[in-house]
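With one protein chain held back, the other chains of the complex are shown just where they sit.
On to chain A.
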Amino acid sequence: VAAGFLMSGGGGNDVQWCFSQVKGAIDDDVAEADIISTVEFNHSGELLATGDKGGRVVIFQQEIENKSQQQCRSEYNVYSTFQSHEPEFDYLKSLEIEEKINKIRWLPQKNAAQFLLSTNDKTIKLWKISERDKRPEGYNLKEEDGRYRDAATITTLQVPVFRPMDLMVEASPRRVFANGHTYHINSISVNSDNETYLSADDLRINMWHLEITDRSFNIVDIKPANMEELTEVITAAEFHPHQCNTFVYSSSKGTIRLCDMRASALCDKHSKLFEEPEDPSNRSFFSEIISSISDVKFSHNGRYMMTRDYLSVKIWDLNMENRPVETYQVHEYLRSKLCSLYENDCIFDKFECCWNGNDSVVMTGSYNNFFRMLDRSQRRDVTLEASRESCKPRQVLKPRRVCAGGKRKKDEISVDSLDFNKKILHTAWHPQENIIAVATTNNLYIFQEKVN
């Protein structure tokens, strides 16, 4: 069980990270609608999608400057922007439904178009993003601008042909999966069969077919008969990357359940229960809050899964249920500050985590715009910062250190100086390359491996 130690240098096989790009407004006055709420690379890494609190999705596309050269600097530029969800009002329950995009998940590419699922608290939508770079010209009955010609003036007959035009990227909603959830949706996950996906809310998990919107199967239901007996909720869920019958879901009590859909239609009984017993000496007022799992992610190879709770990241071997194989402290210096973090609501922040392409390094965010790279293979970890001050092109990121107490060394920042309004909740790692996307409140930073 490794805790790693701070080192100078990059994370992940001696990678040094350098600044590549930053997207978003520069000024400190953050419009609430621009707050980034999810970040996701597609399966090839060519596209990077972000969702925000205003219900908007922005997709960036990687443009490789020089594909022939090995040392290329790839830049991500805006590819498509569209309004995915709008605020709604549920008149029956007198509830407003936020348009904030909770999650985006890409479908594997099957043809020229790209597909992604985006969800807010209640409704999941399947979007088709397609390119149009030619248009038909030479109609008989219409002018170039679309106006219909006077029939009397038509004397010839011609066959319209496709001619090139400026590239246009269109996003169109192909499916709307509504009315499937009573509680707030926290996760969506596409199955490896490419036909189904799951959506999870606080108490239930549904399975949908991508083609069918008026029906879904309920596969997990933990709602108690009497709501007063409620003790835990579902916090995240994901399908196994290869086994289409297997999925996991995490709970607010710090447990993860692995379910096999072949066992029964309703997977209320788990196949495996992953739980680490609580350390009784650490018991505090906030023990339940900090043990609540905010994210769960399978490794790419499908043998491990990673969970994130408030203070730590844990790696679990799917074959061992009684404890994680690795535990990493993200910001243990916060343990003595839990009371203040409870008062200012920061203790409820839901941090996500992600794997790199070969499962050797994991990454997660923290406060003060810090994020942590935890190298599993080399047992090293590093803290980096996403800051406007390190925005020179190809500027190497310097490791940061937090001083928990006692004498503060040079270049260290003390716990009390941390800015808890600057939090990195969402990060994503390119599936093949060492390119990472890190979302601060309203900016998206892209960092790349330093190439000499």
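Quick note on the criterion: a residue touches a chain if its C-beta (ideal position, glycine included) is under 8 Å from a C-beta of that chain, and two chains touch if they have at least 3 such contacts; residues count from 1.
One rule holds in what follows: contacts and distances are computed from a predicted model.
Chain not shown in the complex: UniProt lists it as "Immediate early response gene 5-like protein", one of "N-acetyltransferase domain-containing protein", "Immediate early response gene 5-like protein", "Regulator of G-protein signaling 11 isoform X2" or "NADH-ubiquinone oxidoreductase chain 5".
Note that of A:264, A:284, A:301 or A:421, the residue touching the chain absent from this view is A:284.
Among A:20, A:235 or A:368, only A:235 touches the chain that is left out of the view. The residue touching the chain not shown here, chosen from A:94, A:111 or A:156, is A:94. The set of chain A residues touching the chain not shown comprises 92-98, 100, 121, 182-184, 202-203, 227-233, 235, 252, 280-289, 292, 335-336, 338-340, 342-343, 345, 348.
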